[in-house]
Every structure is written in structure tokens, then in C-alpha cells.
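A single protein chain has been omitted; all remaining protein chains appear in their positions.
In this document, chain identifiers A and B correspond to the written order of the chains, with residue numbering beginning at 1 in each.
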Amino acid sequence: MEITSTLFAAKAIYIGLIFAITLGVAAYSTYGERIVAAWMQDRVGPDRAGPFGIFQPLADAVKMFMKEDFIPANSSKWLFIAWPCLSMLTALLTSAVVPFGDKLDLGGGIEMDLQGIDVNIGILWVFGIVSLGVYGILVGGWASNNKYSLLGAIRAASQNISYELAMGLSIIAILMMTGSLSTKVIVETQQNGAGFLSWNIWSQPIGFVIFIVCAFAECNRTPFDLPECETELIGGYHTEYSSMKLGFYLFSEYINMFVSGAVMATLYFGGYDYPFNEVVEAQFGQNIAALVGVGALMGKALFFVFVFMWVRWTLPRFRYDQLMNLGWTGLIPISMFNVVWTGLSILIPTTFNLPAWASIVVSWSGIGVLLIGLIIYHGATSKKKTVALAH
Amino acid sequence: MNFWYFLTALTLLSALMVVFAKNPIHSVLYLVFTFFCISGHYVLLNAQFLMAVNIIVYAGAIMVLFLFVIMMLDLRKNVPESKSNLTKLAGAVLGGTLLVVFIAATRHMNLGNGSGAIGAQTGMVESLGMILYKDYLLPFELVSVLFFVAMVGAVMLGKREAGERNF
Partner (left out) sequence: MNLSNRTKVLEQEEMTLSERIYLPAILGGMATTLKHFFQKPATIRYPEQTRYLGPVYRGMHILKRDESGAERCTACGLCAVACPAEAISMVAEERKKGEETLYREEKYAKVYEINMLRCIFCGLCEEACPKQAIYLRHDKMAPVFEDRNEVIFGKDKLVEKMDQRYLRDGWK
């Protein structure tokens, strides 16, 4: 495809728009977080800044900017300043490969994908950027020249690395089904079929559960928010950070939430696909259909952001050994099983000439097999009763 | 082409900084940056898969482990003040040998019309997968066995023996 100047300009506008939307959504996630927290605790929530408190993010930002920007005396200054920015950078870079919508017809035979870059390694790109996010925390904690920060940073980094493995394995099952690493192709394979029935969630229930748990761990959200802990670490990796540098760290968490919501929607919930999109396209044309698709993806991503908050205000956090146990002895074996079982669900319909829904039946029967295995394992490992004396 | 020169200069500079940086953490970070530059070279060669894997495996996983170890060690105490003459000599001999090997290798390299033989799709995932799983299936599987053996070895080394207390 020739890169025409119209296409270039449109792409530039699109990228700027995605950038702005991501930042805006992240900013309003902080407000949403507080509202959700308040409503779940039967409270009112922030309502002072503007009508219904909608200027609250603005007020928070002003507060953050106005605070004293403190740099510890013996810290390595350059890294200390650079690493919160890197945290933001890695959080924002992921959205480049998420397909936000279908093709947009710009007139004159020029069509633009509503996607930053359509590389054929899309999902690996997401992975690479996520694995870089560790540096933002690790080096930031080290540069503070504070032992508690360092401990928090190391805790965070080992948590992220542990859960990346299970996340990667759960994605591999998706890749086996679609046969491509490109996020665009992953979405397109979910589009043919009857509406939302062809979404990957129906054939990958176990994979989705693993992925969402790992997404929680990667975003450092409750119940895996161990990097920050006041009682154990005097705050965590950002103990020494103040003002907008701290703001960047906190903000990147919200960006990560939104982007991982978008990635989850792309991988498991059909991306920009929505029921009856053929009807919409036939009625109102390609552009309207694509824009509605963008809305659909945004809706799905925002729903996941809500789920992130919902879980945060429901669950207490895991203890660190429980977290590591869950990651290494729970999620990784299950995701291995999921990979094998996905292979089975692809193989069985093709070898026995069964219709397509058979693979879905096979993949859901995987849950049953997993449960039976767990029951056997549980019966073998659990002791009947331990008695403790309390005085 | 200009971009290639810029990237190469950046790569060499950061690679040199790995050696010359006094702080080991800075050294590791420069190394990470070097990996990024090399990934940039992969992109220029249209080998996107290698670029992503390079970032994930080297920059994302291995260097994090390096950082872990270096942060945990108290390097200020462990660094010997000056190396003995014998180590200096051994280092010089080793480095010199490596240099000779490199020069010999480059002299025999044919820099002529090499680029014509490589198609634009060579570095893509599909063709890479085809090569790995068809032409080089046995070596590929052997490497995975090697990894497995290494993993078992690591588990065995890390296993706590009976009666041993680590903390």
C-alpha cells in the first residue's frame, strides 16, 4: 500500500486521538475508581469539584503538580527522574497494536485501519512492552536509594515476571486457534460466525480466567497489589517519589488497566466486533459501522476497567507466598493443561469430521476434566484435620 | 540508510558504555539499551519476530534477572582493588584472540550481493516457523530437551535438602 499524504495525516490524527483517549480514560478512571469504591461501600463519593464531581481528576492533577518535587540526596538523580516517565511510556506503547476499529473509508480509494501499527507480531509486541514495564518499577525503586523501595521493587518485579509466564501460556492457546500473532487477524477470525457466539471466550474459558488473573497481577491491582504496602514496605517502590513523578506511577497503573482491558476485549471478546455489524454496515455504510465498532471496543474495555475496580473493592490482598504459590503451582500448570486441551479441541473436530461447535464442547469439557483432576489432587494432598490450641 | 548509521552508532556507543560505566546498574541498563538498538536493527531487516523475541527474552527477562543479582550484591565490598598482572595478561590474551578470530572471519566474509538472496518475508513468523518446524525440526527439539535438562538441574540445585535451613 502506498503511503499517501492523506493516509499519513489521517493516521497521525488517529494516533493523537488514541493517545488523548487513553489519557482521558485513565484520568477519569481515577474518578471512576473513587465513585465505584464509594457506591460499593454505600457512600456518595467525590461530588465537590463541579457537578457530580466531574472535575475531580483536574483537581487531583493540580494537587499533584503543586506538591514539592523531592529528590533524595543520595539517589541517582537521572534514573530517579527518567524511570517514572518510562513507566508511562511502556503503559502507553501497548495501545499501538490494539485494533480499535475496522477500516475507515477516507474517500478516493484510501482506506485506513483503525489501528496504530498492524505488525504481524502484534501480541508479541504487547508482551514485550509489558515485560519492559518491570524496569519502570525495578529501577525506580533502586534509584530511590531506599531499602524499602528496593524491597518493594524486587517484590513487584518478581511478581510481574512470575505472572508473565502464565499470561504467555494462556495467549499461546489463542494463537493456536487463530494461527496468527497479529491482533487484527485475531479479531477478524472472531468476526465470522453468528455474532458474539464466535468470540474466543466460548472456546477459551480457562484461558480467559488465567489471562484476567494475570492481568490483575501485571497491573499491580488488588488482590495482587503487593508492590505497595504501607505496613511492610513503608509504601513500596514509590516511597521516595512525590509530586507528579508519583503521579506518573499511579497514572500508568490506570493506563495499564485500560489497555489491558482493550487487549482482553481483543483477544477474548471479539475486539471491535459487535452483534449485527453486517446489518449496520449494509444500512449505514462502512464508516458508521467502523465507528460503532470503536464504541463497542471502548465499551468492552471500560467494562473490564470496571471489573478491575469491582474486584479491588471486594477482595483483600494475597499474602506474598500465596501469590507465588498461585502463580507457579496454580496458574502455570493449569495454563499448560489449557494449551494441551486447546490442541485437543482443534484436533478432535478435524479428525472425526465433526461440526465446528464440537470444539467448543471439547473446550468446555476441559473445565470438567480440570475439576476432576483438582479433586483427585486435593484428595491426595490435603490432610484431614489439624488441631490448634487457643488460649 | 542514514537511519542505519544512526542506529549503529547508537548501538556501538551504548555497548561501549556497558564496559566503561562505573556503576554496574548503569552498565546493565546500557546493556538493555544495546538490546533495544539491536532490536531496531532487526526491524530494519524486517525480522519483526526476532525483534519481539529479543526484547521479551533478553531485555524483558534475562536482564531483569541480572538487575536482581546486581542489586542484591554489595558490589562496593566485593570488588577487588586491583587485578593481578596474571589476570591482566590472561585478559589481554583472550581479548586478542577474539579480535584475531573476528578479523579473520570478516576477511573471509563476502559482502557482495548478499542482500538479493533474502526475500522480504524471510524474517516473518510464518516463514520462520516453517523453517524451524520442517528443516530444522530435530535441532529445535534437541534444544528444547537441553532447556528441559537445564531446568531440572536448576530445580535440583535450588532444592532445599533435609535438615538444611536457609534463613
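The definition used in the following text is that a residue touches a chain if its C-beta (ideal position, glycine included) is under 8 Å from a C-beta of that chain, and two chains touch if they have at least 3 such contacts.
Everything numeric in this text was worked out from a predicted model, so none of it was measured.
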| item | value |
| --- | --- |
| Neighbouring shown chains of the undisplayed chain, as defined at the top | A |
| Residue of A:8, A:39 or A:276 touching the missing chain in the full complex | A:39 |
| Selected residue (touches chain absent from view) among A:117, A:315, A:336 or A:369 | A:315 |
| Chain A, residues in touch with the chain not shown (by the definition above) | 36, 38-44, 47, 209, 310-311, 313-315, 326, 374-375, 378, 382-391 |
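Note that only the chains that are shown with their structure count from here on.
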| item | value |
| --- | --- |
| Interfacial residue positions of chain B with respect to chain A in the complex | 23, 25-26, 29, 32, 48-49, 51-53, 55-56, 59-61, 64, 67-68, 71-72, 124-125 |
| Residue ranges of chain A in contact with chain B within the complex | 76, 79, 119-121, 124-125, 127-128, 131-132, 134-135, 138-139, 142, 150, 154, 157-158, 161, 164, 181 |
